[in-house]
Every structure is written in structure tokens, then in C-alpha cells.
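A single protein chain has been omitted from the complex, and every remaining protein chain is retained in its original position.
Chain nomenclature is as follows: A and B, assigned in order of appearance, with residue numbering initiated at 1 for each chain independently.
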Amino acid sequence: MGGESYTSPAIFEAEQEHVLEAMWFCAVRSGDLAHPGAFRKIQVGRESVLVVRGRDHELRAFLNVCRHRGAMLCTEDEGQVRRNLRCPYHAWTYGLDGKLVAAPNMASLKDASGRDIDRVEFGLVPVALREWLGYAWVCLADDPPSFEAEVMGAITERLGDPTAIDNYRIDQLEVGRRVVYDVAANWKLIVENFMECYHCATIHPELTEVLPEFKDGLAAQYFVGHGAEFGSDVSGFTIDGSAGFETLPGVAPEQDRKYYAITVRPTVFVNLVPDHIIFHRMYPMAHDRTIVECDWLYTEDVIAEGRDVSRSVELFHRVNEQDFDACERTQPAMSSRAYRHGGVLVPAEHHIAEFHNWIVGKLGNSGNEGGE
Amino acid sequence: MGGESYTSPAIFEAEQEHVLEAMWFCAVRSGDLAHPGAFRKIQVGRESVLVVRGRDHELRAFLNVCRHRGAMLCTEDEGQVRRNLRCPYHAWTYGLDGKLVAAPNMASLKDASGRDIDRVEFGLVPVALREWLGYAWVCLADDPPSFEAEVMGAITERLGDPTAIDNYRIDQLEVGRRVVYDVAANWKLIVENFMECYHCATIHPELTEVLPEFKDGLAAQYFVGHGAEFGSDVSGFTIDGSAGFETLPGVAPEQDRKYYAITVRPTVFVNLVPDHIIFHRMYPMAHDRTIVECDWLYTEDVIAEGRDVSRSVELFHRVNEQDFDACERTQPAMSSRAYRHGGVLVPAEHHIAEFHNWIVGKLGNSGNEGGE
Partner (left out) sequence: MGGESYTSPAIFEAEQEHVLEAMWFCAVRSGDLAHPGAFRKIQVGRESVLVVRGRDHELRAFLNVCRHRGAMLCTEDEGQVRRNLRCPYHAWTYGLDGKLVAAPNMASLKDASGRDIDRVEFGLVPVALREWLGYAWVCLADDPPSFEAEVMGAITERLGDPTAIDNYRIDQLEVGRRVVYDVAANWKLIVENFMECYHCATIHPELTEVLPEFKDGLAAQYFVGHGAEFGSDVSGFTIDGSAGFETLPGVAPEQDRKYYAITVRPTVFVNLVPDHIIFHRMYPMAHDRTIVECDWLYTEDVIAEGRDVSRSVELFHRVNEQDFDACERTQPAMSSRAYRHGGVLVPAEHHIAEFHNWIVGKLGNSGNEGGE
């Protein structure tokens, strides 16, 4: 993939349209929005989207734009309203289900045919939403692709067995730590970095200590169903290899003492270890900027008992920092003539070529907009 | 008006060319430049313009560019020169009337025909200027439109009577307070906000206390000649409704205890109340940034006696802050697909449609430059 793919604002805009706004996008941890009226504002492609817990306890998503004159309904990143979403400009007021419930002089408002305006038609613009693994996934497409095929299917394709992920009961876990990274690199560099382990020996000393096979450079994702085994002297997936927590209740014996990494395109990485989950969501903001939100998930008991998660958090937090440093060092060179036609994919990276082909296919002709 | 109209740099550039540089633009309070050599530098469309008081006490305007090698003559926002405008790069020196009066080795400078260079032809590029209401209005057009029709006519159209504005003798008032606002919003959002009062009940509690009819949402500008009446328990146009100053000498009985708001396109708002004037000038700087300079004007006596203007200033200063907050909250959502074809104009806002048509007409085909 030529360097322009990482530096062209026009290609990024094509990706916003044909990838980020067209596919299922992992938006928010459902449990973050515990009570009716809790909301979170997120960026999906070029759109600001609100995810809101309804009075019926359902999550729904809407474009964060008042139908009247276009003010942003919510400018805070997250918050809690009492009963309604009220636009602070002219007080158009929407139920948590998006319906227009009140507006000043509402009786005088008529549609083009002179009838009272329809409370649904003039309600907030809805965005498709599905919940899975304890996260709300949204899709801006008019006709969303199959969630089962695209999201669940990606995990099955990696793990080889559709039930393997269920063992971890990720939807029942709780967030023990969240770290947000603001990375000065194109989102595809972050995907590619996660897809290969040829760099592991060079930049991840702590990780390769825990997972010795990573020293060989073969990505954990390379073989269907393969998990990287803990070193024989390693007790747990922690910064110093010391013991972690009890193995998650449903985890199978063959999943124990193993690390699985899964990419769910376009913006999610799931990391499975026996006692916790590391879950990354990306928010691509510009051709050269990506916000990554990473959750460390533990059982309700671990959280309730206030047990110390810092040794397990520290391991992957270092990995994140090492990876994002590498991506930030790569981004500026993407504009060089030396990278005009891309670089070299060594054998351990050949599956990245498939990712490149996939992107090219998604963009179709629009990917040429920024071309020479 | 579709959201792109507020977010496209290309459309903003078309507006700079066909609106801001083509119409009369209110530049500066004449009284700010009291003495010969006093100047102010302002941004008009894409041009930096100097307004200067001449030795004959006339105001004149020039492009702020040396004719020789293009250095900016003045880089300060305002100042005072002694006799001339001297370019600090090569010392080309212009009289306050714009004529080239001196240059190093001037005797050796010849025009293309070998003649001594003409001091007017090589003088500063003049900009048309008219004074009215105590302000200097400039026009960058080669052939300026009729000041009487476009500027004075706008006020007559609103007030219904060409003499109504004269009663306030605005040119004889003095600046009691000036506040400059840097607003992260397109200038047209600020115009539209000023044109309607549907938002008043929601965001202007202090204003609607003084002007109770504003709670109903009908804009003061909606009816020719109509002024919004003070509440019966209101003594003056102040933050707490307490008494203001003496009614301005010329104000007619039917104008007393009333508020009139007038839009003079493209960038001026005039607010008339019995004892002072609130005068807004906008300087559109980018598609998403507008500087607004607001003057509170009082009689010479009020200023000379040092009377406390803070209660009257505070009322409209809060209104300004409330309005500009709303505009800033609206700007980011203009790029949403939900606003691609614009929003809804309720009955109290229908006259904004006329403003939209007017802009579209001004831009003609050039408005499509940034289009899809």
C-alpha cells in the first residue's frame, strides 16, 4: 500500500465514507451508560453520534444534531440527562427514544402540507445499534451489513469456533481500567502494527518475556485458532509474569495460559487472556490522528473486592505505548518518495497484504480521489 | 441553506469576493480616529485596509500594502503617525491622502515610458469611504453600489420611516464601552441568530424580563416599524430593569420605552433603545471564525460626567455571550449529513429564508464552487 494512502486527506475522507460510516463501528461500553438518560458522544467517521440509555433501559443512537436549526444537542463527551434531550438553542425537546416531544409554539408548527408536524419524522435521526460483548456497535449505513457476518464472523474466523469467544463472557465483565491514547498516526498503521509480531522482539521486551514464541516474530493472528502460550516460568499475564487472578469461569482448559489477539475491522482489537480481556476501540479523527480507547475488563468480583489490577494493566499499557510510538515514527515517512509504492512485507507480515487489498476494495474508485 | 454553506472554505471565499468585498462594509467608529495621522487597520474580506484621518481632517481608506515591494505599511491594529505613512522596509513614504511623497533615490525612479513616476498612480490604492451614524463604511468594489439604497435603505425598510433613525443622532454619541468577541462560528449563523427571537425565551432570561413580548418568540425585526415594548415594571434597558439615563434628545414619544433591532447586511446590527445604542460590527475571518466588535454609545454628557454605564452594558453583553455560545454550538454540526439540506424554519423564522435567498443570489454560480 503506497504511502499516499496514509497521508492523503482525500483518501481518509473516502475511508470515512466507505469504511467508518459504512461498517459496524464499536462505539461505547454498554455498562458506561448504566442509567436512563446517561449518554455518550462519539465521533464515527465524519459524524457526531449520541448513544443514550432510554427509559426502557434500551440503548439507542442518534446523530447529535437538532432537527430544527442544527445545533449540537450535547457538547460534553458524556453526561446524564433527566428525562429528555433538550436543545439548548431553541428548546426543541426530544425523548430518549428520539421522538420530538416539545418545542416552543409547537402548535403553530406545520409541515409542508399544512399538517401538524410528525413527532417521529422530526425526531432525532436514528443510527443502527447492536450490543455484543458488552459494547454498543453502531452503523451509519442506510442499510447496515450483517452484524453476524461482519463482526461475529471476524471473531469466528480468527478463533475457528463460534463458541470460543462466548467462554469469556465478556459482556458480564467490568472495566477495571481505561486508558485513552491520542496517536499521531493513520489508523491503518495501527491496524497493521497489531496484525504482525515481527516487531515484537524489537520493541516489546516485557511481552516477549511472557509469551516467548513472540520472539520468533510470527503474529498470534497468523494461524486460525492458535493462541500464544505463556512461558513455562510465567504465572500470569502481568508485567512481571507474576500470578494474575482466577481464570474466568467459562474459559476452556485449552484456552488457559494462552493469549489470543483478534482484529475486528475496521477499528477493534480484542485480546483474550485467561483472567481478563484487553479491548481496544479506535476513533480515527484525521488522516494522521487516531484516538484509541483501551479497556481492561475483569470479573465483577475482582472489581467489587478492589483487587489490584495494576500489574496486569501495566503489561499491555507498555505494549500500547511501544506500538503507538512506532506508528508515530512511521507516519511522517509515509510521504517520502522512498515509500511511494509501499515497503516490504516479510513472510511473517504477508497477511497484511490481505488487509491492504480489503481497503482498496472498500474504497473502489473513490480511493483514487487523492491519487496522482 | 445546506450545512456546506457554513463549512466550505470555497464558499467563504466566494462570500469574501461577492459580498464582503463588494458591499459597503462598516469599518470603524469615526471618533476613534480623532486626530490627523490616527489610523486603524481592519480586515475586509481578504484585504487588510487602513482607515486614516488626513491632515484636512477627512477620513480616507487605503489597501495596507506598499506599492513598491508589497510590505504591510502598518502591522499594528491601530496607531498614530505624525505626518506620513512610511513603509518600514524601503522607506517609500505616502501622505495621509495616499500620494507618494518620497522614496530613496526618487529622482532616479521612472515609469515604463521613462518619465518621472506619477505620485498618484504610485500612491496607495484607495478604497471608497462614506461616513454615516458616526462610522466609516468602506467598499472595495471598483464601482460601489448606492450607499443610500443599500445601507440607509436597509434601515428605512426596517423602521418604515427614513427619518426614524435620525432621531437618535447616533453620529453625536460617544463610545461608553466596547467589547470584542472572537466567535468560532460562520458569520451567517450570527446574522440568522440576530434575525430571529424564537430562541429568546430559551437563552435570554434577562432580555425577556425587560422585553416580555420576546418570550413569544417573534423577532423584533419581523414587522416594519415595530419596536418591542419594555415591560410595565421595567424602568430602563438595564440588566435589572432599573432606570437608565435620560432619553436621547431627539427620540420621539412613540420610540420611547422601546427596543428596535436592525440588520444592515452584510455585517452590522443596530440596536436602538431610548437612552443608548448598541452597535455591532462583524469581521468575518474564516468560514468558522468571526470577530464581533460591539459598541455601547451614550451621549457626550453621560460620558463626560463619568456616569456608570455598567448596568446597561451588562444586559446586552450577556445577550451577546448567550447568542455566540449558541452559534458556536451550531457551527460544528453544520457538517453533519443531518443538516445537508438545512434544518427547519418555524413560522417565527420564515424571514431567514429571505436572507438565504439573498446570499444565494449574491454568490450566483460561484456558490457552487464548494458544492457536491
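By definition in this document, contacts are C-beta pairs under 8 Å (C-beta built on N, C-alpha and C of every residue); 3 or more make two chains touch, one makes a residue touch a chain.
All figures in this text were calculated on a predicted structure; none of them were measured in a lab.
The residue from B:Arg46, B:Arg83 or B:His341 that touches the chain not shown here is B:Arg46. Where subunit A meets the chain that is not shown, the touching residues are 3, 192, 198-199, 201-203, 216-217, 326, 329-330, 332-339, 342-344, 346-349.
By the touch definition given at the top, subunit B reaches the unshown chain through residues 46-48, 63-72, 75, 88-91, 103-105, 108-109, 122, 125.
Here, only the chains that are shown with their structure count from here on.
Centroid to centroid, with C-alpha atoms defining each point, subunit A and subunit B lie 47 Å apart.
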